[in-house]
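Heads up, the thing below is written out as structure tokens.
Omission of a single protein chain aside, the complex is shown with its protein chains in their original locations.
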Amino acid sequence: VSTHTHSVRIYYEDTDLSGLVYHANYLRYMERAREHLLGPDELVRLYTEEGIGFVVYHAELTYKKGARLGDVIEVRTDVRAESEFRLIFEQNTWSTGATPSLMVEGLIHLVTVDRNDKLIRVPRSVIERLSSG
Amino acid sequence: VSTHTHSVRIYYEDTDLSGLVYHANYLRYMERAREHLLGPDELVRLYTEEGIGFVVYHAELTYKKGARLGDVIEVRTDVRAESEFRLIFEQNTWSTGATPSLMVEGLIHLVTVDRNDKLIRVPRSVIERLSSG
Amino acid sequence: VSTHTHSVRIYYEDTDLSGLVYHANYLRYMERAREHLLGPDELVRLYTEEGIGFVVYHAELTYKKGARLGDVIEVRTDVRAESEFRLIFEQNTWSTGATPSLMVEGLIHLVTVDRNDKLIRVPRSVIERLSSG
Partner (left out) sequence: VSTHTHSVRIYYEDTDLSGLVYHANYLRYMERAREHLLGPDELVRLYTEEGIGFVVYHAELTYKKGARLGDVIEVRTDVRAESEFRLIFEQNTWSTGATPSLMVEGLIHLVTVDRNDKLIRVPRSVIERLSSG
């Protein structure tokens, strides 16, 4: 199972008055990466047909270096099933270019819930996709 | 029917690298004001019990002057029922302080839809609240 | 000068409780498209070296149909210089797939300002890029 890479371009909307990306936005980029890793179509199918949703249970972020307008950064994701009920994503954001450097370290715990927001086992289809990734 | 006023404080999250509020955010402030004007509890009741939602059909914004971190601005709203199917909100944003000035002019057309996103008449409870406002 | 096309994928972050994209976000997508059209590198250079920024002066949006999670939509942009001081972008958002349909019509007026937020002529480098686009 290899590291999944997702590129994000930084637009005006991403920055704040410091000129750097607003800190909460890295959680967005990490989520975008997870959606690609899990498969957008399967995510939508699970949600609309089976009422299964993914919920962030825990998040840890360490900010090393901020991205700026025009930058293209990379979210590199490794995932493992911690248990039948929890997926753990190590999601580090790197600058791109000649000498990439680590910008933000992320650790995200995801669980799955049913229509009534009750915890359920991570669906088999998701586990299989991740194992073959 | 008097003008409704809603105050908004500008935080880091609202700004972009220009130091001013990111232009799309004024649509958020106008929506917050509309929710207060229509009544948050009634909005939630309409949505959860009757499946009725409000949808922006048309929006026009003219930007005169940008707000900055720490500013408290005011969305002043006047509303009228254009027809049984459409509410029109004139929503101008003003700076506060000794000499308020107009920051952003807004005109928002709202319609109501049912669970299947079909256009419906604006609910009576909403019209009555607006008439007595 | 041909129509510029920019694709946007819809993520969780883009939606609201209606299941559709939150209305203000289309202004973000239109801005992303404009940044690509104007050239991100040139935008950054103008801002950091010359202190020149782009500011939305006027925006009109008409919402026809909402995008959903997993959709890939397209912002199609045509631009013209209305005067030496103003660029007008016609930015319509379309669904993709076998039978694309118009989702949101947008009209955005852009002006350029200097470090002191004073209106200036649109820089020559921008006009030239747009003419050759």
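Per-chain residue numbering starts at 1, and chain names A, B and C are given in the order in which the chains are listed.
We adopt the following convention: a contact is a pair of C-beta atoms (placed from the backbone, for glycine too) under 8 Å apart; a residue touches a chain by one contact, two chains touch by 3 or more.
Just so we're clear, the structure is a prediction, and the values are computed from it rather than from any experiment.
K.L.:
Kindly state which of the options B:44, B:102 or B:119 is in contact with the chain not pictured.
P.N.:
The one listed residue touching the chain not shown is B:44.
K.L.:
For review purposes, identify every residue of chain C that touches the missing chain, sorted by number.
P.N.:
Against the left-out chain, chain C lists 12-13, 15-19, 22, 24, 68-69.
K.L.:
Which chain A residues would touch the chain omitted from the figure, given the whole complex?
P.N.:
Against the missing chain, chain A presents residues 17-18, 23-25, 27-28, 31, 47, 53, 55-63, 66, 117.
K.L.:
Suppose we count only contacts with the excluded chain; which residues of chain B make the list?
P.N.:
Missing-chain contacts on chain B: residues 9, 11-13, 28, 31-32, 35, 40-41, 43-44, 47, 68-70.
Following the convention adopted for this analysis, only the chains that are shown with their structure count from here on.
K.L.:
Measuring between Cα centroids, what's the chain most distant from chain C?
P.N.:
Here the answer is chain A, farthest from chain C.
K.L.:
If you average the C-alpha positions per chain, which one ends up nearest the average over all of them?
P.N.:
So the chain sitting closest to the middle is C.
K.L.:
By raw count of C-beta pairs in contact, what's the busiest chain pair here?
P.N.:
Comparing chain pairs, contacts are most numerous for B-C.
K.L.:
Distance between chain B and chain C based on Cα centroids, please, to the nearest Å.
P.N.:
23
K.L.:
Once you find the CA centre of chain A and the CA centre of chain C, what distance in Å lies between them?
P.N.:
Chain A and chain C have C-alpha centres separated by 26 Å.
K.L.:
Whole-Å distance, chain A centre to chain B centre, using C-alpha means?
P.N.:
Distance between chain centres, rounded to whole Å: 32 Å.
K.L.:
Going by the contact rule already set, what residues in chain C reach two or more other chains?
P.N.:
28, 31, 47
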